[in-house]
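The structure under discussion appears below in the form of structure tokens.
One protein chain omitted, others in place.
Order as written gives the chain letters A, B and C; numbering starts at 1 within each chain.
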């Protein structure tokens, strides 16, 4: 979960990382009550990059200009994202700009401290200046000093930059982040530091164990009207809006392999849903058969999807139970949905009680196929022969 | 630094340890705005033990009784301590009472978890039930579960008690405590837990690195009018109010050895002041010579002290510098203080530049003696021959 | 790693349900699950497995443990593993999925300091067909033989095993390092193990998009592994930048190529290392047979 700049800066402020005085602007009217003296920087609050180049950041010197700039920015999409809020912030005269980040690295399996003496928009063009320190053992401030020294800093800046890195690391660890980045970190002529822009990514798996972050995530989900329900069942991914096939499987690797097979065979997949494998260790979350039933229903409900391929392999549920869930679906709900569209279900299953499962699905005319290639072939054939959908 | 019960419980509440609804009572009038339904327990907020037996805890069922009880408790000294505030708390019907604590153990050099299934005032009389778990490596909740199981708990209580212990440990570690104790932890018939009394001791050396605790310490110091100034110089200890000798030395062991010698020789020491040895690594605190000068002045100012024995051995200051500090004192301040009382200074010094030091002190008539036994002898002799003090 | 059929196994996070499903599977396979741990359930017995409140209580009763299987909810997995390490257990398989990656960082620091092997999280564990089942692999898809399988998935591993089994190609062992960004063991460690294992004649490496383990493995295979290796990568057609339930974290923020982690990058690395690549699971048996003929 990516935070917006103003949210990141609120955390910075709480942690003691220096940030400028700023105010969140939800609507144009908020600019009239601005407590920050002009000149003020108006910044679009979007998650995508390249905001500055796209015109999402403007410096204004009076209220009239501020309102004009805000009106423009509120309607300016940046890589497709239109901001819901803006940030009005004091202007800062930086003498130099550094880059600082703490990021989780799956290669070293450790957090890594990153720093460059050339931050701002230049950081990617001067990659050779980007220094790394792997936090091998438990963090202690000396790791931050190592980064400062590698960045080529001298004297008092070693201590002050290390102090910011230390606070970033504490935030990273305490809030279960994947990334915390300050770019740029402004450095004044007198060596004063200021986090001028900030990026924070919270690890999605850890959200539930932080009450404050859970609340933020909930608000974002409400706003974005996202696939919340899918997320409870497993991981849903939109592959291609124009596709007409839905894939449901138990396990990420299996779902991806199925997607590859269908696509290679000429099928067009709209959505993939991984309901996960195995038992649920957390009793507050839906069971495997609940995930299966609800997952199939979600895919079938999608008016663009004409064929749903269910690929269940070696699940904790035996074949009869899998077939039970699906046949119940065939009996109870298929008739209603059939009126609206005509989604076909093709079930691929391998494992114990295969024969009884096949027997159970026969009455509801849902094919159960053991061979994956064969199931994929049938799926593609069905999808191609289905009449075009009326939207 | 010991917290009062209500302060400890505020921390418990923030940490998620269950506590009863309660209100701090600074003055009798506060009882009129009580938001807790009767019956209510009025508790004296003192740092000493045995509060219950001394009558410092009373259960009241209406405002009139509450006011009467509070008036009594406000004037009731418990082991010499009169409360400045009271705590009004809801009454709890505990089915059983446990004892829980986390304490730093210098023996194992680790925090130790303590627990007994028989808490309350019985805990000391049933020591054999008190279980210990040493937190050998970094804490993880399994240490808390070990304690619960050792306490003989079964089923759901293992998890719920471990959860409280885990929170106590987090508090202990996060706030640099010497001790956090819940006694008793009330257990209801349904297995619900409640911290009914709490004790928290903050390690004095760590106070300065916690902004919130520093603030609490400052408030307490202001209230108690404690020997704050002495604490900056070093560690001062009142040995015997009726003594007439002051001892100043550089190092705790040396000061204690000097005290033993003087007392064995028949002298009566009032105050010992250890100004510490070595250089000061923290530039915000007074230097060695500042500590020496100010320390001597503090002891001399005490109207009950007739002789001050300064024992400086192998300090970072060379003899001449030590003598300089003391002779300056002899010249500048002695005349004034002499009018009020008649404190004699005896300096014991060993180390480099002994001779020059002796030469420097001769004009101000302050004896400098190298041999400790001899310096002690002279101190005792002077103290006995001094005329009685007029107060 | 000790993978003897008679090694003693602990089941952390045991419940009546898990005991009936996975516990039962392991038992049928002859795996010696000697004790279970679940705080609060101590004193009970599930399918002949005695349950204890603490790991140390289990050890006091049943003696030393070779491997523990961790089935506890995701947020409790770190503590369960640390409890096992503290009790001196040297092999830990974490079946639980959804562990926050920083918990794994914490655990790996401890595991490395105590020379403890961690497999997982989010892993079905290890199966030595016909001999030992340490985890949740569906043994019905496996038969004993000479093909070693190392993967990051669970059900996709069964898919590969099923294809091999149908073709009469048995397996020496199958292991999944787990699909998470921060995994306890690496492809490299298992490739090395298979290379030294007498029972293994050919290795099947099953990769998927995300991370760069496959790229590292390709390089390692070219430089070090003597036995033939066949590779299969899932996720060629997956949209870029998606998680697919695995690889919650991408390391590359700056300073890395934009295509790191894509299936294409992995396939390129494997091709460069001259490793035969299967286009789909059903091609694997043929490639395995070819490799076996050459040796």
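Just so it is clear, a residue touches a chain if its C-beta (ideal position, glycine included) is under 8 Å from a C-beta of that chain, and two chains touch if they have at least 3 such contacts.
All of these numbers come straight from a predicted model, not from anything done at the bench.
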Option from B:254, B:300, B:346 or B:366 whose C-beta touches the chain left out: B:254
Contact residue for the chain not shown (choose from B:7, B:274, B:325 or B:382): B:274
For subunit B, the residues touching the chain missing from this view: 99, 101, 103-107, 109-112, 114, 123-124, 127, 130, 132, 136-138, 173, 176, 178-179, 181, 203-206, 208-209, 234-235, 237-240, 249-257, 259-261, 263-264, 269, 272, 274, 276-279, 281-282, 313-316, 350-352, 372-373
Positions on subunit A where the hidden chain makes contact: 136-138, 140-142, 145-146, 149, 154-156, 158-159, 162
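The criterion applied here is as follows: only the chains that are shown with their structure count from here on.
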B-C or A-C - the one linked by more C-beta pairs in contact: A-C
Where subunit A and subunit C are represented by their mean Cα positions, the distance between them in whole Å: 26
Mean-CA-position distance for subunit C and subunit B (Å): 55
Where subunit B touches two or more other chains, by residue: none
